[in-house]
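Note that one protein chain of the assembly has been removed; the remaining protein chains are unaltered in position.
Chains here go by letter, A, B and C, matching the order in which they are written, and residues are numbered from 1 within each.
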């Protein structure tokens, strides 16, 4: 195959991560990229580490039509709200879209508009959007033309929750997700809270009870459970560049020991290259997955509670890597094509 | 007052932190210190940052008697198991002991021996030991001669839980404490997991369901509640040097909003210099307390749950600072004497 | 004494560091503070770690006159260019000024204007400004009304160079200063290069051959030497919050061994509380000085070269701490008043 891909919003961390992966993807023959910033510049002047790997000129957003025409599939690495109208434009030209913003993740327009405090830019597309966690919704994704690529926190949380919810093992009245994220999750924009001197040697919770990933987690947890799930979600900011660790707590509705629960997870994810269940005696570390498209799950029963620890790289399995996995699925390529990078240790 | 203090185990992080605080304590006239390591050396050769602040020669452990004789109160910054027999020796000579190990924290010898996998070294002292969180057990501490200085995780968790438990506001059947600690909590000993290259840019859970601070938290939570509390405790290792953030989840037994719950906390800790309740719109950060004896609490109601965020410096309020606070209490000094350091920001 | 101090630019890192030090200074009775940002807010809403230590309302810059009237001495923690006219205003009202910007550091107006690419705002004050490194220029500082507080890099470099230059021990034709700084040196403003995700796990040189501290170092090196010194200065950005380590290389003009050179340094700085010469076998670490007003110097001869390693906290001895030291000197207080904080280790 000789896929031609477009990336809109290439200069943010998610956009450049897409380039990092796609420039060595064996079935991708061409990358066209656009951004609001640095238009007319070579991408390797913005990210010199790409020099010799990706020769890409950054197009201005006024050349979006040209980008779409040159592409078989377009990745949108844009802020929420900005994404939807561009998706409409791409779909209108008969090309596929993988949207890494939040615009198509929530099926209800009203819920989106309430949590994101903005009007939806393309509500007519909501019904055909599919939520792109291949391990959980593979069959639904195949053949679609619009994938809503999941948020980083929801990816880590839902992969941890799915075996519990689908197997109806837990009380759905209070499922707690205590998540800790590296700072790249905040993107490359200039915010006081993203300054090195503010984050370094510091830990804090933020958006307690109000983080926008809450309805996304709750909705798909409900889909998995077949019934509403009450999600209590608390994100924390941790001084690492990449990585999310989500610790999930749910009360077991029947007695299970760690070993049995681990087996349930192993069965559930059998054959999944990108979801690994940690072996007995192991607890996953974010370093095991940083730079990779993997999720590692640690499974423990502590008294009456399932405690599931889930680690991912927020920019890979939590964004660009999963987006490429979705692309592979849309184009009937082996899902792991171009996605076999290892992490660095140490 | 001209207090003479002894520190046994002065070369670990807790021991040197005691020196850092006590060398500028206005009521302390003399510090004598001993350690297994570096005996015969000046302490400022081990910790040059102390030069000009503390001229202390490190005595070998064979000079323990001399140290005790020269002291009014002896701080034990020793590994668990090693501490108890030394405490016995100090008490035997009529001096007061503040033990920073775990040996006297659990009132039941059997519970201690099960969790710490060692025989108790001075069970006869257990009944007179008092658990040293002044904000919660002030009256019990006064006049005692043996203080069990609390663990760092228990301090952060119990200060967060006390208003909920004492006011019987929550369901005691599953109280979750998701805690994240800096690496100094592991001490200065040589462990693979404490190497920079292993911890840095990494996050992990550890001791899930098995950490030794669990029975300590559970016991004193029970004391505060007047009934047993089921504690689910998960500690995580985070790449910062100092600081603990504990996020506590408990189901409210009656409906409350964030504002009302915050007021309950403000009332509970009114007048306490070392426990600050974050104002509306604030969520505490570990940087606010690192280097200080303070605990900052963030109070939120999220749906049916109280979510309390508690930050401390594990080596100060979580160890040496609280020990000095206990000393002040034992010797009827104002509790904040020598403990008014500010944190550094950034 | 009951000094009244004003701080203009209180919400930047240097401004809040002045508060951190001055709020516990035993001879300061009142702090008035102003800033462009957050006017009308309590300072502890911006920096909650100050709560209970400093109750200060942030005045808007339009209340500058009021601030000056209420102060005996005014600290200017402002950007270069903004500082000079404010200094003029303070001097005009008969109060003393300690300027932490660059405006009065270079005695030649033209040199300032060339390097800082701006017109000087108060050239008439240049001749009475004094450069505030007390250990090197103590007598000149006493009795003055306008102190140019030195840059962080120059402080670290000049304290390292002074014994070599004043004793004419080295070839002045190429003195190399390879400096490494933490990120707080870039201030609290929003710059791409100050984002956590850009700095963390990264090292880089910047401003090679063009950094604005170069003429400042060169000028005062020349003053110390009595002749021009050719300074080659390369700063680097390192992922720590605070701290500068400057490694200085100068060719010895006569043979000396490490021991003899160290003695020369010990003699030179004998009696100086804030400049410590590391003992034989020690090499200074930034952690020894972070949070303190100290400079620690390591002295080695390597073949034909003096290699001097100098560590300071860029915000304390490199800015706010030295400013307070200068204030103490201006008001004939013991120089170390309010400046005896210890660093944290670890």
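Just so we're on the same page, a residue touches a chain if its C-beta (ideal position, glycine included) is under 8 Å from a C-beta of that chain, and two chains touch if they have at least 3 such contacts.
Fair warning: this is a prediction, and the values are worked out from it, not measured in the lab.
Student: Taking the complete complex into account, which shown chains does the hidden chain touch?
Tutor: Touch partners of the hidden chain, whole complex considered, are A, B, C.
Student: Looking at C:48, C:243, C:318 or C:338, which makes contact with the chain not pictured?
Tutor: C:243
Student: Taking the entire complex into account, which one of A:18, A:289 or A:329 touches the absent chain?
Tutor: If we include the chain that is not displayed, A:289 is the one touching it.
Student: Which listed residue (A:72, A:103, A:135 or A:201) would be found touching the missing chain in the intact complex?
Tutor: A:201
Student: Can you say which of C:120, C:180 or C:213 touches the chain missing from this structure?
Tutor: The missing chain is touched by C:180.
Student: In the full complex, which residues of subunit C touch the absent chain?
Tutor: Against the left-out chain, subunit C lists 173-174, 176, 178, 180, 197-198, 200-206, 208-209, 230, 232, 234, 236, 238-243, 245, 247, 249, 251, 258, 283-287, 290, 298, 300-305, 307, 309, 311, 346.
Student: Across the whole complex, list the residues on subunit A that are touched by the chain not included here.
Tutor: The missing chain touches subunit A at positions 13, 16, 20, 23-24, 45, 47-53, 184, 200-201, 241-242, 273, 276, 278-279, 282, 284, 287-292, 296, 340-346.
Student: Could I get the residues of subunit B that touch the absent chain, sorted low to high?
Tutor: 13, 182-184, 186, 188, 190-192, 194-201, 239-241
Going forward, only the chains that are shown with their structure count from here on.
Student: Would you indicate which pair of chains has the most C-beta pairs in contact?
Tutor: A-B
Student: Nearest 5 degrees, what's the C-alpha rotation angle taking subunit B to subunit C?
Tutor: Between subunit B and subunit C the superposing rotation measures out at 180 degrees.
Student: Could you classify the subunit A-subunit B contact as same or different, where same means more than half of all interface residue numbers appear on both copies?
Tutor: Both copies touch with mostly the same residues.
Student: Mind pulling the residue numbers of subunit A that touch at least two other chains?
Tutor: 197-198, 200-201, 239-241
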